[in-house]
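The following block contains the structure, expressed as structure tokens.
For this view, one protein chain was removed and the others were kept in their places.
In order of appearance the chains are A and B, and numbering begins at 1 in each one.
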Amino acid sequence: MQAYSGTNNTGFIHRLDARTKMAVAAGVSIVVVCLKEPLPLALIGIMGFFFLLSTGRFRLMALAYLFIGLMLITAAGCAIPIIKLLKGSDASYADFLVPFLRIIATMNVVLAMALSNRIQGMLSALKSLRLPLFIYLPTSATIRFIPVFMEDVRQIRESLKIRGFHIGVKSLFLHPILTLRLMFAPLVIRALRSADDLGMAAELKGIGLTTSSTHHNPTRLGFRDAFTLLFWVLLLGLSLGIEFGPLKEMLP
Amino acid sequence: MIRLHHISYRYPFQKEFAIKDLSLSVPAGTITLVTGRSGCGKSTLIRLINGLAPHHFQGELQGEVGVCGSPNHSCSVGEIATRVGTLFQDPESQFFTLIVEEEIAFAMEWRGLPPEEIKARIHEAAAITGIEHLLEHEILHLSEGEKQRVALASVVALHPKVIILDEPTANLDPEATRELARTLDALAARGTTLFIVDHRLYWLKEVATRVVVMEKGRIAVEGPFSILEDEALRKRHGLREAHVENPIHTLPEPPDDSDGIAVSGLSFGFPKKKPLFRDLSCRLPSGAVTALVGPNGAGKTTFIRILTGLQASKTGRFTLRGTSITPDALLKESAVVLQNSDHQLHMKSVRQEMETAYRFGRQQGPFTVEGVSSHLGLEGLLDRHPQSLSGGEKQRLVIACGLLQGPSLLVLDEPTSGLDGNNMHLFAELMETAADAGISVVLISHDLELLSRVCHFALHLKQKAPHTVERPQRRHAS
Partner (left out) sequence: MLNTLTPPTRYWQPGELIVIGIFSAMIKLSSLLIALTGGGMNPLSLVLKNLVATSLLVVLVFKVRKFGVLTLFVTVSTLISMLLDGGNIIRLPGALIAGGLCDLVIHFSGGYQKPGALIAGVAVFDLLSRFIALGLSWLTMREQPAMVMVASVIVALGYLGCLMGLFSGLHLSRELTHAGVLRHE
């Protein structure tokens, strides 16, 4: 994930405001649930795929597709005996298409957002959403601590490796409780201590003296954002039109 | 500016008062250094001034604390924070964002300052602390010294009348420490009152207006910096040295004929980065403590990671006591003590922690759980939870676990940051014990007193063209 990796890209999608990508993901998530015809779902899925391609993170894309493909095949593999049991010789597998298209269409846009958002960009986006302090402060603490915990995990794994204990699939199967204890006990302690320290730091900086904040460097939606939002509104409108409205005759 | 009048304070559920009938007056624009052995009440004094005690920690307070003429008891911590800024020992523990400029702006934004004023204050604070060039950088990628300056800038930008600094040099290298002293001097010249609590004393010699030595919750001695010249006084109160010479350039290089671990022909660099080592050859003698020194970015951590088998390297030949050894085998021969002991404590009791270290280790060597715990003064703590120990006790436990692994190489990364003089000397003795057992002990530290006290050799890693450097003088024989 871009957010986890912290790498820097300057392509079209990377320069979109995080709020735009959130709006696109939210719109697609809601519309695909309403649709049940393959054609409009495929249309959203294909456009979403190009949206995802523009992140340029081909390796991660391939991995995500591989993962979701494996999951869907496993789920379908388990579902087929149930279908046979329920319907016998009348079993039809065509009904897999629509759920799969919904999953792929949603995955494309949310993955595009996850692969192109940078952590600091997310903090700015959160700030620009004008969230109240009681939502902004914990959310920003979560984002701020994700890279810190990833580094902690690396350090703990390495210090255990030096002690002679290798954390991996084998240890997880052979000594699950010990593995969890060795890995997570220091992390929980770290979390509690960091929370105490940062809580005190917040008090000592006078955070919470006012209920609203100012923004010294506000992010503004630009032409790219307007274009992207307009494009997706038209596309989702078209898809809904094909299924429910005047374009219904386009369907086979 | 700061006035404490007959203060006594006791934490909740404690019998003893942490501060006992203490009175202190600090004039505006001065730099006051407060020092004393661990547990003498320095941290509580800070908490009384910034309002955390009793507002956050609760407890019982007698007497009156006032800053800029306002009594603390009638204000919230947030209100006191408009007059008093606090800088923590670990700057990372007070960061809320990931970019320098955003961090400096954060508290001002949540205090509702106008955007134009915030921008002006960011640039002013960055100029005072010398971080204008870092404003757009990611905080996590900065050096410890830079992080400290960012944390200070975020405090300075709030325009407090008083700034409290809690162990500000614990993680800093000598250059960053000197830089911090210069910045604090400049702030005092602008009228800011600085109240510094630290175990390290030497760096404030030129700038401290007054020194306060505490003992058991009371002020034992106060006066100018020159009172710390008295060795008897320092010893009496468990203090560190008032003057410290940098020993790095006087320590000899490890001799070529020493046994222990030898590295030859090591070349290494990360992809798309300049090479860190070219054909590096060096030795880490057994039975001695070797300081690994070099500027930030010289590759000290990478070198240790390669040496302990954590970082794969295609080049380099390693030998242990004259026998060739693979990086995988080196991993089994190594123990590392990290600066953050919390990362290395996993179990429910001190005994379990030590037994687990022994079980996962080589289960050979001179150390046993009973022997090590008795030698390191841990025998009375065996049933305690490791997380309930004090900082010095945790460090001792972590080094005990390292010894129980039965290693041939023991690496210690900044083991004494935040320790007082007594604990630092105790730690030095532990390292000598490890060396006496025939272990190659490698120390990475900015603690000049510890380096002076315990190291036999120095291995220099230089930026760009790393190699070991022959040094003329030899202080200790192994």
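The criterion applied here is as follows: a contact is a pair of C-beta atoms (placed from the backbone, for glycine too) under 8 Å apart; a residue touches a chain by one contact, two chains touch by 3 or more.
Since the structure is predicted, the reported quantities are computational estimates derived from the model, not experimental observations.
By the touch rule given at the top, the unshown chain touches A, B in the complete complex. From the options A:113, A:160 or A:229, the residue with contact to the chain not on display is A:113.
Contact with the omitted chain, checked across A:46, A:62 or A:82, is made by A:82. Residue-wise, the contact with the chain that is not shown comes from A:140, picked out of A:20, A:140 or A:159. In the full complex, chain A touches the hidden chain at residues 1, 3-4, 18, 22, 25-26, 29-30, 32-33, 36, 67, 70-71, 74-76, 78-80, 82-83, 86, 95-96, 98-99, 102-103, 106-107, 110-111, 113-114, 117, 122, 125-126, 133-135, 137-146, 149-150, 153, 167-169, 172-173, 176, 180, 183-184, 187-189, 191-196, 198-200, 202-203, 206-211.
Interface residues of chain B with the unshown chain, by the touch rule above, are 76, 78-79, 82-83, 111-113, 158-159, 348, 385-388.
By our rule, only the chains that are shown with their structure count from here on.
Per-chain CA centroids place chain A at a distance of 38 Å from chain B.
Remark: chain A residues 6, 119-120, 123-124, 127, 133, 140-141, 143-144, 147-148, 151-152, 155-156, 158-159, 161-165, 181-182, 185-186, 189-190, 193-194, 197-198, 200-210, 212-218 touch chain B in the complex.
The part of chain B that touches chain A in the complex is made up of residues 50, 52, 56, 77-79, 81-82, 84-86, 88, 90, 92-99, 101-102, 105-115, 118-119, 122, 138, 140, 154, 158, 308, 310, 331-332, 334-336, 338, 340, 342-347, 357, 360-362, 387, 401, 405.
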